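Excluded from the complex is one protein chain; the other protein chains are retained at their positions.
We call the chains A, B, C and D, going by the order they appear; numbering starts again at 1 in every chain.
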Amino acid sequence: MFSPFCRLLCSGVEVKGGEPLRVESGDGFILHLSQACLGEAKKDKGNESVCLFVNFDDQKLVLGTLSYEKIPQIPFDLVFEKDFELSHNLKNGSVFFSGYKVAQPEYPFTQINVS
Amino acid sequence: MFSPFCRLLCSGVEVKGGEPLRVESGDGFILHLSQACLGEAKKDKGNESVCLFVNFDDQKLVLGTLSYEKIPQIPFDLVFEKDFELSHNLKNGSVFFSGYKVAQPEYPFTQINVS
Amino acid sequence: MFSPFCRLLCSGVEVKGGEPLRVESGDGFILHLSQACLGEAKKDKGNESVCLFVNFDDQKLVLGTLSYEKIPQIPFDLVFEKDFELSHNLKNGSVFFSGYKVAQPEYPFTQINVS
Amino acid sequence: MFSPFCRLLCSGVEVKGGEPLRVESGDGFILHLSQACLGEAKKDKGNESVCLFVNFDDQKLVLGTLSYEKIPQIPFDLVFEKDFELSHNLKNGSVFFSGYKVAQPEYPFTQINVS
Partner (left out) sequence: MFSPFCRLLCSGVEVKGGEPLRVESGDGFILHLSQACLGEAKKDKGNESVCLFVNFDDQKLVLGTLSYEKIPQIPFDLVFEKDFELSHNLKNGSVFFSGYKVAQPEYPFTQINVS
């Protein structure tokens, strides 16, 4: 559950095979990546493994592995405060990523005084 | 876990096959989509894959894939600040979506001063 | 993770087969339903599907499907601001629901001024 | 994602077979139970089901079912504001529980006035 004290914007993208996608958080926003899923299942792709990657801050990390039969979606709880790039190794097909943008606080919260 | 500083309203819908459902957040509310699940299992539908779609902001995105035997439900952590449309490709049967509405903050939180 | 600004109360119930259970949030509380799970596995029930239902606000919705072998538990992220009724179609056996109550804010948060 | 307004303390325990463990939240803390998992897999235990129990407030509830091959871990989103007892029915082996403690608010938040 959540307590949306901040402005929220729904966000979703389709990342096609062989076409890494640069995602821009937008100034003053944090991007929360909530899930990844495969598109409509195709009969001949049942056992294929699809590995998801993120490029962030000069690192290439694995985000997870999807498959049409066993794991068509993965939930995430990831945040990005800077631009990043999503890609995967599925040749013919798309991976759909969903999440939301949240307005980043501009005040220095760690020094707040409530008095 | 959550800290409900805002007014919360439980929300659930049944989306029947072939009947896309428009969901209205309602003015001043954000809708949090928490999960999707299939209805009662039917014997002859065990291996059928059900693909879930959302139409939002002129995009059609895949939300995930359900199946009676292996994946009868999916948890989500998605938010919608505007109206959207839910649909699926199950011909005879329903998908149940659950979530909650949260009162959206009306003040510009990013500029708040607590002093 | 959570930030418990509110009073929290652990909450759990056993719902027996054929005995729908009315759950009262209690005045001024929201109930967060966190999970459902089956009791101890019995040998002869391996492939049985157990469908979970909620009655809320004159709607009967499916919450998900459990099975002893494949899906003995489901995580939820659901909230109820009013009373509701939990039931399931397992004839001989129980489903355990867990969650917590949270004190509901009494002030109209959407109109708050912090100045 | 989370907004740690409160002091947080990482927390983890090993619960051995036949040795129920009393967990003390500690005064002024809430304990969030985040997950349970089995220890290192042993060849001869593949299909064994391990049922997890919690004793809380004079109730004994089932928390879920683990197995070495299919379900070696379960995520939770449970909170305990009082002491509780964790146990399981695995004879030779341990279950590891992880979570965190959060400082409980001491002021009556439901009556707060921010003006």
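Assorted remarks:
Following the convention adopted for this analysis, a residue touches a chain if its C-beta (ideal position, glycine included) is under 8 Å from a C-beta of that chain, and two chains touch if they have at least 3 such contacts.
Computed from a prediction, not measured in an experiment: that's the story for all the values here.
Considering the full assembly, B:His32 is the residue among B:His32, B:His88 or B:Lys101 that touches the omitted chain.
Contact between chain D and the absent chain runs through residues 1-10, 12-14, 28, 34-35, 37-41, 68-70, 72-73, 75, 77, 94, 96, 98-100, 103-107, 112-114.
Contact between chain A and the unshown chain involves residues 1-6, 8, 30, 32, 49, 51, 54, 56-57, 59, 61-65, 70-71, 74-82, 84, 89, 100, 102, 104-105, 109-115.
Rule of thumb we're sticking to: only the chains that are shown with their structure count from here on.
Chain geometry summary: the mean Cα position of chain B and that of chain C are 18 Å apart. Distance between chain centres (mean CA atoms), chain A to chain D: 29 Å. Each of the following residues of chain A touches two or more other chains: 1, 77.
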